[in-house]
Structures are given as C-alpha cells and as structure tokens.
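Only a single protein chain was left out; the remaining protein chains are all shown in position.
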Amino acid sequence: MTPTKENMKTICINLLAKRGVKISDITEIVFDLQKKYVPDLTMAVCEDAVDRVLSKREVHYAILTGVELDMLAEKKMLSEPLQSLIDSDNPLYGIDEILVLSICNVYGSIGLTNFGYVDKTKPGIIGVLDRMGKEDEHSCHTFMDDLIGAIAAAAASSVAHNSAK
Amino acid sequence: MTPTKENMKTICINLLAKRGVKISDITEIVFDLQKKYVPDLTMAVCEDAVDRVLSKREVHYAILTGVELDMLAEKKMLSEPLQSLIDSDNPLYGIDEILVLSICNVYGSIGLTNFGYVDKTKPGIIGVLDRMGKEDEHSCHTFMDDLIGAIAAAAASSVAHNSAK
Amino acid sequence: MTPTKENMKTICINLLAKRGVKISDITEIVFDLQKKYVPDLTMAVCEDAVDRVLSKREVHYAILTGVELDMLAEKKMLSEPLQSLIDSDNPLYGIDEILVLSICNVYGSIGLTNFGYVDKTKPGIIGVLDRMGKEDEHSCHTFMDDLIGAIAAAAASSVAHNSAK
Partner (left out) sequence: MTPTKENMKTICINLLAKRGVKISDITEIVFDLQKKYVPDLTMAVCEDAVDRVLSKREVHYAILTGVELDMLAEKKMLSEPLQSLIDSDNPLYGIDEILVLSICNVYGSIGLTNFGYVDKTKPGIIGVLDRMGKEDEHSCHTFMDDLIGAIAAAAASSVAHNSAK
C-alpha cells in the first residue's frame, strides 16, 4: 500500500532534508526569481508557493525517483554504463532535465523558462549541490540540482500567476 | 569512460533483448501504426526507421534508465514507497510516461499522438509486457512497455515524415 | 486591458459554443475515457472536471489562439504557405498538437496518453469536427479537434487523480 498524499509530502520533504536541502533554501531562489516582477513580494508568499508545489503528486514521484537514482549512484549500485553517466553528471545525459519537466509544468509553461535559467545560473543551494556532486567523489546530485531548480521554477510561476489575479 | 555512441546502441539493443523484446517486435507495431497512411509501406522501411530511432543518444539514455529502474524493482532494491509504486505499475506514477517523452519527440510532435495511442491500446509485445508485469510477481515492466511504445511511435513519425518527402 | 480570469472563462466557453462544441460533448468523452477505471463514475463528476480544466489560464490562452487560427484559415486571411497547411489539416503540421500540450499537462503527465488516444480514435464531437473540417471546404477545425481532445484528456486525468484520493 502506498502512503496517502499528505504522508507522501512529508516523506519528500524529509528526503530533501536528508540530501541537504531545506525549504528555506528553495524559498530564497523563488524570491530572487520573482522580486523584480512583484515589487511587494514577501518571503511568506514564496514559502506558500513552494508548499503548494510540494503538495502535488507528480512532484512527489519525480523527487522519489530522482533522489533514488542519485543515492544508488553514490553507492555504485547502478549497472554500467548508467552508473558512470549519472555519477559523472554527463552533460549530454539529459534524463535529469526530462524527469523534472513534470514539475516545471505544474503551474503552466512559464515554469520552463525559469527552470532553464536557474539550471544555467545555479543560484544558492543549486550551485552548492552541483559543486558538491562534481568535487566530492562520494556525492552525486545529478538529479537533485534539477529537482530543486524545477520546484523553485514552478513555485515562481505560481507566484506570478497569483500576483496577476 | 562512457562507451561510444555506436557501442551504446549495441548495449541498448542487447538490453531490450534481455528484457524480452526483439527489433522485429517493434517493427511490427510501427507497420500497424502507419500502414493505413502509407499504402505501399514495407517492413524494411519500418525496420530502417526503428534503427534510426535506436541510433539516437537520448533514446539510449532513456532505455538505460528505465530498464534499470524495472530491474531494480524486480530485485526489490528500491527504497519505499518508490519500490511499491514502480513494482505495482501505479497508474498515477506517470514518471514512465515523462521519461519517454524524450524518445517520442525525436521526430517531431506527431510522435506524441502515436505514443498515447499505443500506450492505451497496447498492441503486440507492449500488451505482452504489460500483462507479464502485472501478473507475474517476479516481473516488472513499468518502464519497458512505455519505452517500446515510444520507440515505435517515434519510428512511425519518421516513416510519416519520410513518406511525405 | 485583458479580462479577469472569470470573464476569460466565459469568453472561452462561448467561443467553443460558437465553434459547435457544448460542455456536455466534452463531458461525454471524459466519461467514456474513465468509466472502465472508476466503476461508480457519474456524469456530474466528469462535468466538474471539465469545469476545473476550463478555469485554468493556460487553457484559456490555448483556446483563444487555436480557435483564432482556425477562423482566420476559414476566412483565407493567413499568409501562404501557412494558410494551406492549416486549411488542409496537413498531418505533418504538428503545431496543433504542440499548442495543446499546455492543456494536457494541467493535471500531470497521464493527460498526454489520454490525448494521444482520443486524437487517434476521435470519439464523439472530435470525430464530427474532424470530418467537418476535412469535408466542408468552408470549415477549418485543425486546432479545434485537438483543443477538445486535450480538454477531455486533462479532465480525465483530474478524475483519475481525484478518484485515487
């Protein structure tokens, strides 16, 4: 039996924490993405948006799958050549970007643009994860940095839609 | 070091065979999808199209990742609740459909429609894999049936584009 | 000044009606798509789901854009070769399928599969629109049939998600 949607959310938030990411790390990226478009933006509004994204079933499933692949790669438990592709964060692998499309689209197509931007510029915790994955041979964050970027991008879209109401 | 693109293709074709799928199984689905649009369609044309799809890097990566998740689920090596979600082929999981989007799109957006159709109607080997995954508790084909459907759908698009030249 | 979200919904429902599609036509397709998965499914549940889909901003924008292109094609007001591509519903055109992706994804990736299926099988009003567009030289429904298929597919996904709660 699979957990309820509410329990699944708790499982995912705990999993992100275990992999080094706090909700506030994501909220900060959302704030930075939207502050120039929404003059009176508050951190509380951004936190609510992150919470809404983390309540969605398709987001849970993407987190569970991506983090699992990162952890299996860290334990060298994947078959070759997949083990090397994920462990080395091969830039042509591309499955990490595909996996998180389901997250980006949760609040409309403007999430895609934000995702592409943070994936290139790697602000805040995304840059930390990316460097850790590349420098520490025991860490793999091939999926994790894209998951966080996509959650932040979807939350930024939600902020944009709500502030236009 | 990751294999060359040519070696990667061989690895993937062998992996499909190990999981019970021959190239000719896919070719048959392509032929059935396109025969009503291309009157003089031959199996050789469909086989060439499948070969083109199986030469693409993004297709290799999707195959390697999806088949790995199926095999790990069969060995009960995934963490819960992901293990149960994949092992039971939960209809809301949806990551299998997302993963194969990269394959569907290889020859344009008409691949998506073909994919949706075969994913619902489960012709030929796709139906065999789906039933095996659901009935045999030692088999998991949650990703495999979508991978095959997407390869067939992309190859059908390639046939459609070429026959319009 | 653009209309409020609530006014936009009314504008879109009226536009669908003007182009020959009633809400109940869409509800019927949703019911047929989901009845085998949800034993006690009612038309009221499907109607609510269609209403939720028709309340989304990205759905409004896709409807406004697609229907406009169909109507301009009917009036022969598009430039060549676009006029001929849309007017003849060229099977390789593919922009109609791309445009409605934003609708399909509104309730997760399982919407894509349903869309692909109805786009091939053309149940109910979708088949009527498709034939009218192809047979009557004064009618163009190149975008309309995909819009209706995508709205039905997204509503079916919403029904599936809710019945799993």
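Which chain is which? They are A, B and C, in the order written, and residues in each are numbered from 1.
The rule is short, and it goes like this: contacts are C-beta pairs under 8 Å (C-beta built on N, C-alpha and C of every residue); 3 or more make two chains touch, one makes a residue touch a chain.
Not measured: the values here are computed from a predicted model.
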(request) Specify the residue from the set A:Y61, A:F115 or A:F143 that touches the hidden chain. (result) A:F115
(message) With the missing chain put back, one of A:D32, A:D51 or A:E97 would touch it. Which one?
(response) A:E97
(request) Could you tell me which of B:T65, B:N105 or B:T142 touches the chain that is not displayed? (result) B:N105
(message) Touching residues of chain B against the unshown chain: what are they?
(response) 5, 57-58, 102, 105, 108-109, 161, 165
(request) Can you list, in ascending order, the chain C residues touching the missing chain? (result) 1-3, 8, 11, 57-58, 61-62, 64-65, 68-69, 71-72, 77-79, 81-82, 84-85, 88, 90, 92-95, 98-99, 101-102
(request) Write the list of chain A residues that the hidden chain touches. (result) 37, 91-92, 94-95, 97-98, 101, 108-110, 112-117, 119-121, 160-161, 164
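Here, only the chains that are shown with their structure count from here on.
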(message) Taking the mean of the C-alpha atoms as each chain's centre, how many Å separate chain A from chain C?
(response) 31
(request) Note the residues in chain B that touch 2 or more other chains, in rising order. (result) 92, 94-95, 98, 101
